[in-house]
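Here the complex is missing one protein chain, while the rest keep their positions.
All chains are identified by letter, namely A and B, in their written order; residue positions are counted from 1 within each chain.
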Amino acid sequence: MTIKIAVIQFPGANCDLDAVHVLNDVIGVETSLVWHNHFKEANFDGVVLPGGFSFGDYLRAGIIAAHSPALDEARIMLKDGRPIIGICNGFQILVEAEFLPGALLQNEALRFVCKWVNIKVINNRTAFTHKMNKDDVLAIPIAHGEGRYYTDNLKELEENDQIVFKYSTEDGSFTSEANPNGSLENIAGICNIEQTCLGLMPHPERASESILSPKQTIHGRIFFESMIEFIKRRLT
Amino acid sequence: MTKVKLNGEEVNIEMTKDEFEKVKELLDRDPTITELGGFDVMWSEHCSYKSSRPKLKLFEDAEANYDYVLAGPGEDAGVIDIGDGYALAFRIESHNHPSAIEPYHGAATGIGGIIRDVLCMGVRPIALLDPLRFGRLAGNSHSQWLFKYVVKGIADYGNCTGIPTIGGEVEFDDSFENNCIVNVACIGLGTIEDFKHAPSRAYNPGDYIILMGGSTGKDGIHGVTFASRTLTEMSEADRPAVQIGDPFTKKMIIEATLEAVKTGFVRGLKDLGGGGLTCATSELTGDGNTGANIDLRKVFTAEPGMTSYEIMLSESQERMAFIVKPEGLEVVLNVFRKYEMAFAVIGKTDDSKVLKVFDGEELVVSLPAKALSESPMFKRAEKRPEYLERLLAQKTPEPTIGFKDIIEKLIASENICSKEWVYRQYDHEVGVRSVVKCGDGDSGVLRIIGTDKFIAASVGVNSKHCYLDPYEGAKGGLVEICGNVIANGAKPMAMVNCCNFGNPEIPESFWYFSKAVEGMNDFCRTLRIPIVGGNVSFYNEDEVTKTAIKATPQIMIVGIINGFENIITLPFKESGNDILIVGETEAELGGSEYHSVIHGLEGGIPPKIDEEKIQARWNLLFELYQEKLIKANHDVNKGGFIISITEMCFKNKIGADMDLTGYNIKKLRDDELLFSETVGRFIIETSSKDYDRILGLAEKFNVTVKKIGSLTSKPEINIKGLKQDVKLNINKMKELYDSTIPNLMEI
Partner (left out) sequence: MAQTEYIIEISLENKPAARDPVAETIKRDLLAKKGYDEVSKVRSGQYLRINLLANNEENAKEIVTKMCNDLRIFNPVTQNLNIISVKKL
């Protein structure tokens, strides 16, 4: 019963190899890089849509990749509750493919921003956050130009417990200084109603090794460890 | 423009009448219009280096003299063996003229070009660095516009291709106002095996020639000769010679190329940049000692009805030429199909040593393959500019404001202040290799995943110093950039340079280039640093005002650190520790920020380099590293050592109580002591319990090391030992340091 994870390689993805490295070499789960046209859901227990600039972000970030056959396959996984995580561009793709609600717009400052931020755990029941504590503050880096989350259905998101992370200060307050891109209500990541599909702008794969973190933290690992645990529980 | 008669018709060409005659002599006939277009482009300054080659011959043969240098100048990128089975390829290029006209696309396509050069060595590009020059920003909307869009162009292209920009440098000076400098560097990583099988040239007859990537269009025709002309003459008419980059296609090309190379069937690889298909095919066959038979009708074009001239000279971006073994053709083409990259088999190599290009039935080019690279060389005249005497004799007036005010003005000045506004726009973490990030060190440090080995890289030079003395300034650049990697714990391994100068046909401008090359040559030979590549950009001169840019021979150094625990970073770590300075300060305010910001002066005596002292200091530092005695290190440059110390206080809000009594060995004036930019000094943080050991070693290595202060937990810097004590507030200094560029750019 080996757990198998896929990282989908869309044309223009950049953070695919990073995710494969963390999952294979740091977490230790069998992970394959799969070319988007070759992706078949039956072979995998979980899937990662990595960051990058799929199709150059042309027209709108994530829109062209959203039409890839890989998303049709992933939709089957969504229906039967296998964990799906979309990181940065992956989040944008999930939103355009309507796995998750809302939209990701250009950063308020109209510039790309690359820096480490703090995100607070709002929902620790999802497939990727159940090993976290509610109100934990995690240090994870962002790097994006179109990360401003927007929805006209905020009430629904709140009622269904779909808000998973919010940008915060180190001690957990949701200030505007802590919000790097102008996202509505400082929202950094959301999930589907079933709590199995997570989309977030920050990059947990860049925060999984102490050698890369400004304060030697490894908060990124918990995402993937939660996913493995969740899969194990499902399979038994 | 020269007018010549070709087959009865009058034609405009860029080359001189003499060069045209030489072409006819080489071919023993009139060239066809396509052949002539090829020579015109290949013999331009940018492609042929005709003015610089005679001088560049001074450099020693890096491949022959250093056993770890696998590829030297002349290849698409320099390659060095860094141990543990790994090799690094790196190169630096200029894209100045296109960026001055159209900063966003000019800078973006500059990045596109340098990525391709490294990719040609068959290795994955893993880092970018960008040293830039602009006119001063304050009150100058043109400079602000150029700066904003060059940075955005580099950011958008680099981010989209997923290659982190890990370092760079910006200097602002009036001389760059109409001739901005945009140099771009790229580092690629592979194994020695990758490199041994690296595609190089078309050495075998009977191989297929395949074009892959973007389609060939009418853009940029004669983009290269445009770079060899000064801007004011050509600008209006040259509007079409700036191309639009496509980083998405570039990213696909990177993946497709690397996968194709892994099949083992790719024997030659060349990107299509300046000079387009003409340059690529002639270099592949010329260097490979073969010939080729190419059919232009097979080339996939962006629009119908393109002439053979247009196809051969097009500089459409994002195209690569592959030389493929016949038995591997389908395997390689299947890789291209997987990535949905357009391709065309356009011909085959043969042993004729002649490059034959057909347009259907018509033979439009038939040249000895080496002909296009046999440009005449020019021995240019050089003459030391007369204004230098007066400039060097400039004396420093006594300051009329207090030192606290001077230091605050300096920390906020454009050339010293924080460049965070720039590097926040670059994804400097993609690839999960970035260990020492912008702001934490003098160089960018990357890990090699799966090893305990790290790469440090830095780029830059001080143009104001080079303006006053290009020989010492070029040496100084080497000392400074080597110092940057050494400050992070790395041993400098190799250098590439990008020479940005004025019009080589003007003796005073050529003199700057000549002296800079001599400086680089002398220093590198003495300190044993191989020069593995270089780029020359001439004609950075405004014809109307007759001003050339300040001489800018950019230096890039790559170094290696073995062991994570041996990486040193810049910020001060612990209150109570000692602050030591390595190296004496001389009265060398020439070309300093203190001179220009406080006194409005450009002259004075610039720093001189003593190779023996520099080598001794470096040896001492490595000994101290070995004994793990250094907690933080920052090399001293713009603004002098007091600025360096201030910068080290910022991150952890650690203060300093300083006493300079005893350091002023040469009895300098207070301002000379604080603000002199004497090259090759370091500020190090050490534990007071190690003081005696360190001083003992310093004596053994014959290096001046002095304790000049102690770290405190108060957010202040107190300086004693000058005529008047100085007290600086660190929070205020940080605010000044952080806000200059955002205030200027948030328009």
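One rule holds in what follows: contacts are C-beta pairs under 8 Å (C-beta built on N, C-alpha and C of every residue); 3 or more make two chains touch, one makes a residue touch a chain.
Because the structure is predicted, anything quoted here is derived from the model rather than measured.
A.B. asks: Which of A:Ala6, A:Leu23 or A:Ile64 sits in contact with the chain that's absent?
C.D. replies: Considering the complete complex, A:Ile64 is the one touching the chain left out.
A.B. asks: Using the definition of touch stated at the top, determine which of A:Pro11, A:Gly102 or A:Gly220 touches the missing chain.
C.D. replies: A:Pro11
A.B. asks: For the chain left off this view, which of B:Glu19, B:Asp40 or B:Glu102 is in contact with it?
C.D. replies: B:Glu102
A.B. asks: Taking the full complex into account, find the residue in B:Asn159, B:Asn183, B:Gln243 or B:Ser458 that is in contact with the omitted chain.
C.D. replies: Residue touching the absent chain, from the options given: B:Gln243.
A.B. asks: So that we can see where the missing chain sits, which residues of subunit B does it touch?
C.D. replies: For subunit B, the residues touching the absent chain are 101-102, 105, 214, 217-219, 239-240, 242-246, 248-249, 302, 316-317, 340.
A.B. asks: To test your reading of the contact rule: which positions on subunit A touch the chain that is missing from view?
C.D. replies: That gives, for subunit A, the contact residues 11, 55-56, 58-59, 63-64, 67.
Definition applied: only the chains that are shown with their structure count from here on.
A.B. asks: How far is the middle of subunit A from the middle of subunit B, if each middle is the mean of its Cα atoms, in Å?
C.D. replies: Each chain's C-alpha centroid was found; their separation is 36 Å.
A.B. asks: For the complex, give me every residue of subunit A touching subunit B.
C.D. replies: So the residues of subunit A in touch with subunit B come to 11-15, 17-18, 21-22, 25, 35, 51-53, 55-58, 111-115, 141, 143, 145, 203, 205-206, 209, 211-212, 214.
A.B. asks: Across the complex, what residues on subunit B touch subunit A?
C.D. replies: On the subunit B side, the touching residues are 152, 155-156, 159-162, 246-249, 251-252, 338-340, 423-432, 434-435, 437, 447, 449-450, 564.
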